[in-house]
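To start, the structure under review is shown below, and the notes come after it.
Note that one protein chain is taken out, while the other chains of the complex remain in position.
Every chain is named by a letter (A and B) in the order it is written, and numbering of its residues begins at 1.
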Amino acid sequence: MKSNLRSIGTGYEQLAAAYLVNMGFQMVAKNQYTPFGEVDIIMEKDGALYFVEVKYRSNQNYGTARDSITSLKLKRLKKSVSYLLKGKYSGYNVYSISFLGIEMQDKELTYDFIDNIFS
Amino acid sequence: MQNYIINYWLLEESLLFSAPIRKNILNYYSDYNHIKWRHLLENWKDLMKSNVACPFSEKELQDVRARMVDQLKHYTHENRSILTPYSQYFSNVLKNSHPKVNLIYAKGDVNLLNSKKVAIVGSRKPTAYGRKIAYDLGRYLAQQGITVVSGMALGIDAQSHKGALDGGGQTIAVMPTDIDTVYPKTNIAIYNRINSSANLILSEYREQSEPKHYHFPLRNRIISGISDLVVIVEAGEKSGTLITAAHALDQGIPIVSVPGNITSELSKGTNRLIFDGALPLFNFELILELLDVKPQIHKRLSVDLSESARIVYEILLKRKKMTLNDLNFATCLEYSEINAALNELILEDLCDFVSLDEIELT
Partner (left out) sequence: MYSKINTAVSWGIEGLGIKIETHILRGMPNHILVGLPSTVIKESKERVRSAIKSIGVKFSDDRIVQNLYPADLKKEGSHLDLPLAIGILACTEVLNGKSFDKLGFIGELALNGDIQPISNVLSLIEGLVSAGISHIVMPYDNRVESRFINNVTIYPYSTLQELVADLASESLKKEVEQEKYDFIEFKRNESEFENDYNEVYGQGHALRAMEIAMLGRHNLLLIGPPGCGKSMIAERIPSIMPPLSINERIELTKIYGVADGETKGMIKYRPFRSPHHSISKIGLVGGGMKVLPGEISKAHNGVLFLDEIGEFKKDAIESLREPLSSGKVQLSRGGRSLEYPSQFMLVATMNPCPCGHFLSKSGLCNCKVQSIKNYMGKLSWPILDRIDMTVLMDAVDLSSELSEGKSSQFIFQRVEAAGDFKRERTSEKMRNQGQQCELGGEFLNQTSIEIIKRYEQKGKLSMRSVVKLVKIARSIADLEQSLIIEKKHIFEAYTFLSAQVMKKFFI
């Protein structure tokens, strides 16, 4: 079961990566693990680094993809990002923590990208 | 009577004899009443045991005498009169006092001299305590129908006169000046109130606008002399008031002294009097007891009461003590009228509240 969920996630993360690359981003890394959690996708555009949290919802019975981002998740994401910025990606001065929600509405996928969720 | 007065005036005031001569003449005739002027002129040299002739002619004497008779009218018209030792109003005590009292000029109701009289005397600068006692006592006595005697000086005297007048009673003022001069001037208001037919003003002096210092102690012997009792309210240890006490002692008049705070300068004299045997005034009823007067339950209604007040008062006289509720039922008056009536009576000291809603006659 667990591995099944994981594979669904991986599938939509690939979709997300494709969508972002289409928007002009360049892929840097995927699924970066830190002691605080995971960053789904890391992208680069115009010298800035984008840490993207990807969320997929197949229906809206339990709220939208945006709603699923709780304050606890945001806190972890922040910590993970700062961990990564101190270590692996210390070369970058400009960065952004972004969100990409993918929702299935009427059997069509919709994308909801928020550039900087802490703005 | 007329003779006495005229002879007195002639001898003491008009003919300007020297003191030894006056004494001689009086000794010879023993009384003013018996002076025979013609006899005196004829036997002048024998009587005086000297060779100097009489300084008057008979003619001159007649003239002066005629003038005196004229003046007599002035002193006896309207409510004025002159009292001599032969007068019925002249008490024995007064006759025997020393120095001798020869004449008293009076203005007002001389019948007051036959009533029960209490003298209230004291300091001219009393404390609030003395002032209150003098006023309250004067008022109390007046309400009991006793005449208040005092000297119309400042302080205690003025307060006791005022109390008596406020209490609706009568009062006698003995002046250190003549009866028509207000002394001291500040007491003009009280003088005017006393100066009515109901009260009495006395003086030993005929025309004396300014009193001499020795007139005050002399005046005091009249105050004590005409009274049945002397109350000393406040007096310092060496004060004029104590002279009154001394006169009273001489004349055999009982003295009542108001006890006071032993630290108070003005109570030293009165406290000393108590030590010396005067009766302490521990309550006002004592005076009635001493005078053998029964306290009046029905006070004299000196004021006009309103209709409702009279109704309430009459019922209270019967029942002595009543609640507001009873009054309402007994009089059939509205509570508004009862309350108004009661306060009217309370203001006149006729009754007062004794508990939360009970009224009793005082």
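Remarks
Here is the rule we go by: a contact is a pair of C-beta atoms (placed from the backbone, for glycine too) under 8 Å apart; a residue touches a chain by one contact, two chains touch by 3 or more.
From a predicted model like this one, the values you see are computed outputs, not experimental measurements.
Among B:Val52, B:Ile262 or B:Leu356, the one in contact with the hidden chain is B:Leu356.
Within the set B:Ala53, B:Ala66 or B:Leu347, the residue that contacts the chain not displayed is B:Leu347.
For subunit A, the residues in touch with the chain missing from this view are 64, 66-67, 69, 74, 99, 114, 117, 119. Contact between subunit B and the absent chain runs through residues 306, 308, 323-326, 328-329, 334-344, 347, 353, 355-358.
Following the convention adopted for this analysis, only the chains that are shown with their structure count from here on.
If you average the Cα atoms of subunit A and of subunit B, the two centres end up 122 Å apart.
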